[in-house]
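A single protein chain has been removed from this complex, and every other one stays in its place.
As written, the chains take the letters A, B and C, and residue 1 is the first residue of each chain.
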Amino acid sequence: MGGMSAALDQLTDWVRRFAVAVRENRDELTRLDAAIGDADHGINLDRGMTAVVAALDAESQPTAAALFKKVGMTLVSTVGGASGPLYGTFFLRVATASGEVTELDGPAFAKALRAGLEGVVARGKAEAGDKTMFDALAPAVDALDAALADGDPLAESLRTATAAAEAGRDATIPLVARKGRASYLGERSVGHQDPGATSVTMLVAAAADALA
Amino acid sequence: MGGMSAALDQLTDWVRRFAVAVRENRDELTRLDAAIGDADHGINLDRGMTAVVAALDAESQPTAAALFKKVGMTLVSTVGGASGPLYGTFFLRVATASGEVTELDGPAFAKALRAGLEGVVARGKAEAGDKTMFDALAPAVDALDAALADGDPLAESLRTATAAAEAGRDATIPLVARKGRASYLGERSVGHQDPGATSVTMLVAAAADALA
Amino acid sequence: MKKLINDPADVVAEALRGMDAAHPELRVDHANRIVYRADAPVQGKVGLISGGGSGHEPMHGGFVGPGMLDAACAGEVFTSPVPDQMVEATKNVDGGAGVLHIVKNYTGDVMNFEMAAELAGAETGVEVLSVVTDDDVAVQDSLYTAGRRGVGVTVLLEKIVGAAADEGRDLAGVAAVARKVNGQGRSMGMALTSCTVPAAGQPTFELPDDQMEIGIGIHGEPGRRRVPLAPAREVAAMLVEPVLSDLDFTGPDGVICFVNGMGGTPLLELYLMYNEVAALLDKAGVRIARSLVGPYITSLEMAGCSVTLVKADDELIRLWDAPVRTPGLRWGA
Partner (left out) sequence: MKKLINDPADVVAEALRGMDAAHPELRVDHANRIVYRADAPVQGKVGLISGGGSGHEPMHGGFVGPGMLDAACAGEVFTSPVPDQMVEATKNVDGGAGVLHIVKNYTGDVMNFEMAAELAGAETGVEVLSVVTDDDVAVQDSLYTAGRRGVGVTVLLEKIVGAAADEGRDLAGVAAVARKVNGQGRSMGMALTSCTVPAAGQPTFELPDDQMEIGIGIHGEPGRRRVPLAPAREVAAMLVEPVLSDLDFTGPDGVICFVNGMGGTPLLELYLMYNEVAALLDKAGVRIARSLVGPYITSLEMAGCSVTLVKADDELIRLWDAPVRTPGLRWGA
């Protein structure tokens, strides 16, 4: 394989690594949300990803579709708030796009991520520059497509995507929020990094680590 | 006169000086009450004595009985809490004991104060060492009687009485309160000076100043 | 001091204006700071008045109305009202059957109501009886002290006695019900934070972030002891145990269980505390017949709670269930 495609255990590892990252950064994510939201983003995602890990521990999933559907359904059922439907819809769309397979090659993985991104947009109607998770996720998916189109292997492409997510995340700092709770602050949201953009960057980074 | 007896304007001055002392020490009295009570003794007495001064400004009183009755009634009607009935009853009894006169000699003034003290006891049932205003007022009245019996002039006797009140007030510090709100604290009331003993010492000191 | 007020000296007067405006079913005498039910006096019914310092809202003004008080006298914050107010209220709620004064056991309240009862008797000829509530087990009861404070039982008593008066009992009968409720009730309270008397401008006591006060009253006075913060489960035990060891609440009769908020504690936490209290009572073999959860006898913005139990036989339960229509308590008709 060597970073050209992703087997089921690597995909599972992606999810688990994301859970670890959320756990480790729980307080940081919550602190970011306290500044421009309601101080629960880390708590919410951690509750959800803990439930996801428990579900994966309890029962191993036979296909990528089954894996991501389980992840999405569990997040929808345990997170609540904005991130529950957004992350949940993301994974449910990733599941559908992945199909009943046990391995995804680079283009298939990229296609699945793009489907997830489209789910986030369908659910939340965010546009570029609204200061949401979209602002990190969309550039990451674009970068992944571009890198794969350039012939880079999946692993390397995901590192490129992570860098794009990080840049998108950092670029949320000067923005005025126009979606989600932070939008209530108007100009006062300027100067703060969006919590959802931060967590979704961890999601992309976890993929780069797991699918290395 | 020269400190041998007290004319009506001096008696009025006593009341007014007490009002000034209460106003000046309002926060201190309230602070003492915060430690072992409910943080209102200075506020209460200041409200009452402000009303008293307004009443005396509005209408001058023809006799000692009329003067002290006005003071007592005004305090009863405006102070509330424990100190309203206690200070009110004190002045009402002083009024009755003074009689319809325009001047009180030493023994008559002392007799009036003792009647006031007895009113405080009748109303509040405090005994020596209960950590109340009684513990400053009773020694002051006793010292006044003793000094007058020794042949000291009224003015000097009131200075002696003030010293006795101060000593009584200071002696409340180590006591465990057994009456009033401070009694709820039990042993925790130890180490704090009683607010009522503090204000009543100002009352005696005001007499010493006014009747000098 | 962070408060929604104008001049601290005007807090009580202005709050009474707001109460008056918000409740057409009440009548407020602003000069005397008395809240009346609009239709007072009710002919033939024993009149019920209470009163006390302000800062404990909804008590007492919020408990004026059919099935509860006929009038409430508002003092300054944490300061007993004055006899003039009580005399005036007594006159205006007497419907010919006499008036009961419900007094919480604080030196100031007791002395002012005493003076009022003397004056009301002398000036108006209205028959007056007084009942003093003293249910706070945090305070040692003794002939040589001011005795226990009147706290949570006062709320339950005003409701129950209001129903007894509605039933047409005479003054002695109404007073007897009041004494019975007080005799069968006990309370214990705690604080997580102090409160700030508006005119004082700063917290009555300082409480470190990791400490709480056990055995507090309702006037921001410190409690019996200061202990480290503890989980709700342990706090509940610190409140329930002294109540249960002061009076036997077991037996077939059951209790009215009242978990009260001190003003700054959210309902979410009060329900959580109720859950702990109910579990402890269950373990102790005490049956809960009725319950009340919420901020009903408060201490300004103090965070904390108190637990009150009143042993209630069928008669008291019937009186408790009877209709009541006040801003603070309302059920039945």
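Methods note: contacts are C-beta pairs under 8 Å (C-beta built on N, C-alpha and C of every residue); 3 or more make two chains touch, one makes a residue touch a chain.
Everything quoted here is computed from the prediction, not taken from an experiment.
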Visible contact partners (per top-of-document touch definition) of the missing chain: A, C
Sole contact to the chain not displayed, among A:38, A:142 or A:170: A:38
Of A:8, A:82 or A:158, the residue in touch with the unshown chain: A:82
Touch residues of chain C, complete complex, unshown partner: 2-7, 11-12, 14-19, 21-22, 54-55, 57-58, 62, 77, 192-193, 209, 212, 229, 231-233, 235, 259, 263-276, 278, 288, 291-293, 295, 298, 300-301, 303-305, 325, 330-331, 333
Hidden partner chain, residues of chain A it touches: 30, 34-40, 43-44, 47, 76-86, 123-124, 178-181, 183-186, 188
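Note that only the chains that are shown with their structure count from here on.
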Centroid comparison with chain C (C-alpha atoms), farthest chain: A
Distance between the centres, which are taken as Cα means, of chain C and chain A, whole angstrom: 55
Distance from the mean Cα position of chain C to that of chain B, given in whole angstrom: 32
Geometric centre distance via CA averages, chain B-chain A, whole Å: 75
